[in-house]
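The structure follows.
Heads up, one of the protein chains got dropped from this complex, but the rest are sitting where they should.
Order of writing sets the labels: A, B and C. Residues in every chain begin at 1.
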Amino acid sequence: MIGLPYYLVVGSILFGIGAFGTVTRRNAIAVLLSVELMLNAANLNFLAFWRFLTPAAMEPHLFVLIGLTVAAAEAAIGLAIVLNVYREYGTVNLDQIAELRG
Amino acid sequence: MNAPLQDLAIAPIVWAIPGLPLIGFVLIMFWGGGLVRTLGDARGRRVVGTLATAVVLLSFVISVFVLLELLRLEPEQRRAVASLVPLMDRMPWIEVGPVSVQFLALVDPLSVLMCLIVTGVGGLIHLYATGYMSHDRDYPRFFAYFNLFIFAMLVLCLGESLLLMFVGWEGVGLCSYLLISFWFDDEENAKAGNKAFIVNRVGDVGFMLGILASLAVFGTLSFHTADGRGILDLAARGETLSGPLTVATASLISALLFLGACGKSAQFPLHIWLPDAMAGPTPVSALIHAATMVTAGVVMVTRMSVLFAQAPVVLLVVAAVGLFTALFAATIALTQTDIKKVLAYSTVSQLGFMFLGCGAGAFGAAMFHVTTHAFFKALLFLGAGSVIHGLSGEQDMRRMGGLGRYMKVTYWTMLIGWAAISGFPGLAGYWSKDAILAFASGIPSIGMFMYAVGAFTAFVTGFYMTRLMAKTFWSAPRLPEDAHHPHESPPSMLLPLIILAALSVVGGLIGTPWGNAFERFLEPVLPGADMLHVHEAIPHGVGLALGALIAIAAMAAGAAAYRRAPSAELLPATVKATQPIYRAAANLWYADAAANAVFVQGGGRFAGFVARWIDKGFVDGLVNAVGVVTAFLAEIARGGQSGYVRFYAKTMIAGALIVLAYALIQAGMR
Amino acid sequence: MRPGVLIFWLLAVPMVACALLVITSRNPLRSALFLVAHMLLLAGMFLSLSAQYVAAVQVVVYAGAIMVLFVFVIMLLNLGGAQKMDAAGLGWALGIAMSLGLAALFVGTGVWKSGLHAGKATAKTLAQGGTAQAVGFALFDPELPWLFPFEVASIVLLMAAVGAIVLAKRKL
Partner (left out) sequence: MGAPTQAIRDLSGILPILVLWGVALVILLGAPLLRRGPGSRLAAPLGGAGALGALLVLLRGSSDGFGDTLFAGAALTDTLYSSGAFVLLLGGFLSVLVAQTYLRSRDLEKPEYYAIMLLSLSGALLMMQANDLIVLFLGLELMSFGLYVLAGFARTDAKSDEAALKYFLLGALASALMLYGIMLTYGVAASTELSNVQSAVARGALKEPMGIAAALLLVIGLCFKIAAVPFHQWSPDVYEGAPTSATAFLATTAKIGAIVAFLRVCDTIAGGYHTWLPAIRAIAILSMIVGNLIAIAQTNVKRMLAYSGVAHAGYLLVAVACMGFRLMGTKGTQASILAMTGAVFYLLAYALALIGAFGVLAYLSSRDKDAQTLNDLRGLASSQPAVGYAMVLFMLSLAGIPATAGFIGKWQVFYAVLTGGDVALAVTMALTSAMGVYYYLRVVWYIVFEESAAPKPSPTGHGVEARPRAMTGVGAAITICCIATIGLGILPAAISSFLTVVR
């Protein structure tokens, strides 16, 4: 029988993979994609909790919907910022976008 | 100690004592510049200077009235609170939880005494500054800061709670910073400002922690309250908020407070900022770094004397630090060539005497010395300022000499200051220094040693002051060829000198061992005899005689030693003036030789060593090192701010990982 | 093996594989497409958890709309080609260590969790639980607190729209 821990483990792995992406990728868009992975991990676990712990309550579904909304908004704003950066720097390589420091 | 708070008829105008200088500050700050522009330079400056001086002198007048009112009461009833806000009975300031701090002044002998000193001496120095600063382009700003300083200092002295005292404490620190830096243009001076800053921070943290500790222990910050639950009320009864006051608690609080006092009052090793602070204009040195602000530590210790009295170990430390600083700074003063630096180290040394008095439990004697020192040290600084003014800014004594001819008033008043600080019998310094030494001799088991070292320091004091006089006035003129012709200062600068000289002569008579009106006046704020047993191991007569002998010997030895330096015939007018002393010195030929051997050769080398290695090398180096190391660490830490998002993300994830892992492991272990 | 178990593994293994490919592909376009695949598999997993409505939304909004936006921007900036391999060496090692640590911690907390009793759910609740109807009722029930956050979510989207336009539009 596949129980809650299986899902939680999958979620944790996804979260770890996303975290890995955010700390290693140079491409700003790739970092953004990695963050999406992390959000997905949380969504998966929400539904797993619903399925195995609180099947009578509907919150997790709503949380996932809200999480999705936030992810969509985040993508829109993030990509707009990336566009502007690309216009000024001619690149989306984060290692070349480091004028502010110290 | 536990008298109830009285109602004073004069209470409704007590606010004006600090209030008037504040008004002066606001007026000059906002309209001073405009005034100078509209009235024209000369008239505008006169108006600004007069205004600044007038508010301080007016405060002095009010302080005198308050004193008279206080004297009408029985000694043990001389304690009252008064609102610091006009037309309001008590205005709350901070109310956090059960603790309430109000804008109240504590009117008692200690605070009134300090008000008189600050406004009296301060007023004279203001008057002096109107002449001294007359050519400065930032004239209004200078007086604005000056008035602000007087205000802050009065808040420090009058504040009814530790927190209000802290307000004044930080305020005077800020003004000192602003005024030291008043003439700063160059890098070197900026560094000096930094040093003053770092050192004072150490002290301020001590004071702040002391305040927090007393809050935790006594549950209040007021010194006295109507229901007898103030810090000093409780401490006098040996109580705390809960349970009796233990020696350990009293020691902790007083040690922290003493750290604060060390910073502000320039005690070893926190003394190093003071000589550097002399870069500011001379009136600033006289007012802040001699007469008033630097004595704030002594005032604070005296204010909290009930607590210190219950911490015998701390008292011993206070005495030891004071004595060491006194001797240490005196030896350094022997080696300085800048006239203001000599006086600066002399101030550090005299402050050491005051703390010696506090440590011996003779808080009254310490305050007495604060008072007389305010007179003669202000006098000496102003005199030095007059010399510098007359020489158009020259401060190096090696390029002075023979100045008595050109500036007679300055010379004679300086002469009185010299005699007073050296402890010439009958003058102000004689009585107060003797009182401190006499009580120091009564410190259990090591009293006589302390007395001996203290007496020796007094001798050194007389010697280096004589040296200063000799180099400045008695020796042959050594002015550079192209220098301006030395000239006497304007009357506005001479009048304060004359008044201070008079005070230096007679000011000590209020505290002679036979009719010590001064100490009786302060008695109500000091710990009672049941709490702290203070005695003098040396009989009055012997002590006074020894003191007189040491002073005269030092002055004579100095005069004799420095008589050789210049060729004698080049001192026509001035030598005559000091003829009696010179004759005495000549008769005491052995003193001459001894002084020569001990000081000019051996001692001189020792003093040079102290100045070069311990003071400049070690302590100074330590403070500089603090600055350098901090800056270095800051640079390293800032290197982490590499600008790379990936690096920032790594830091975040690593931080999160550490936080999570630590919490989970810790939970697992439980 | 029971079908549930089989389905789980059939979904989970490719899903994690896709996630790995998202972050290791040199070409951002490929990363985005792997993410689409990942999202679809995730939607399948939602279905296996009986969350039908959310699964549908996941496909339509996430895998559909949002990812199209990503692909669009990547194409717009002409980042389609393969790019230089991202940092190797110390940075990678650190990254791997950190993410492994993080994942391990969460795996630990998940497995550790006491009282993970499966089976509270009956067939009936599961059949109705994740439908659009059930979600809708929960969402608009005044006795439940979800109406308000749902409305706030609309403001979040408004903010995103305004923000994106302000930032990205050349001439306003």
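One rule holds for everything that comes next: a contact is a pair of C-beta atoms (placed from the backbone, for glycine too) under 8 Å apart; a residue touches a chain by one contact, two chains touch by 3 or more.
Treat the numbers as computed from the prediction; the structure is a model and nothing was measured.
Participant: For the full complex, can you list every visible chain touched by the one that's not shown?
Facilitator: When the entire complex is considered, the left-out chain reaches A, B, C.
Participant: Can you tell me which of C:Phe8, C:Phe34 or C:Phe106 touches the chain that was removed from the display?
Facilitator: Considering the complete complex, C:Phe106 is the one touching the chain left out.
Participant: With the missing chain put back, which residues of chain A would touch it? List them for me.
Facilitator: Here the touching residues of chain A are 8, 15, 18-19, 22, 28, 31-32, 35, 38-39, 41-42, 45-46, 49, 53-54, 57, 59-60, 62-63, 66-67, 70, 73-74, 77-78, 81-82, 84-85, 87-89, 94, 97-102.
Participant: If you put the missing chain back, which residues of chain B would it touch?
Facilitator: Missing-chain contacts on chain B: residues 29, 33-34, 37, 91-97, 99, 138, 163, 166-167, 170-171, 174, 177-178, 181, 184-185, 190, 193, 197-198, 201-202, 204-205, 208-209, 212, 215-216, 630-631, 633-635, 637-638, 640-641, 643, 645, 647-649, 651-656, 659-660, 662-664, 666-668, 670.
Participant: Mind listing the chain C residues that contact the chain we can't see here?
Facilitator: 105-106, 108-110, 112-114, 142-149, 152-153, 155-156, 158-160, 162-163, 165-167, 172
We adopt the following convention: only the chains that are shown with their structure count from here on.
Participant: With centres defined as the mean C-alpha position, give me the chain B-chain C separation in Å.
Facilitator: 70
Participant: Report, in whole Å, the distance between the mean C-alpha point of chain A and the mean C-alpha point of chain C.
Facilitator: Centres of chain A and chain C (C-alpha means) sit 7 Å apart.
Participant: What positions in chain B touch 2 or more of the other chains?
Facilitator: Residues 646, 650, 653 of chain B each touch two or more of the other chains.
Participant: Give the residues of chain A that touch two or more other chains, as numbers and ranges in rising order.
Facilitator: 19, 23-26
Participant: Enumerate the contact residues on chain C facing chain A in the complex.
Facilitator: 2, 4-5, 8, 12, 15-16, 19-20, 22-23, 28, 31-32, 35, 38-39, 42, 45-46, 49-51, 53-54, 57-58, 61-62, 65-66, 69-70, 73-74, 76-77, 79, 83, 86-87, 91-92, 94-96, 98-100, 102-104, 106-107, 110-111, 113, 116-122, 125-126, 129-130, 134-135, 137-139, 144, 146, 149-150, 153, 156-157, 159-161, 163-165, 167-168
Participant: Which positions of chain B touch chain A when the two form their complex?
Facilitator: Touching chain A: residues 638, 641-646, 649-650, 653 of chain B.
Participant: Spell out the part of chain A that touches chain B in their complex, as residue ranges.
Facilitator: Touching chain B: residues 19, 22-26, 28, 31, 94-95, 97-102 of chain A.
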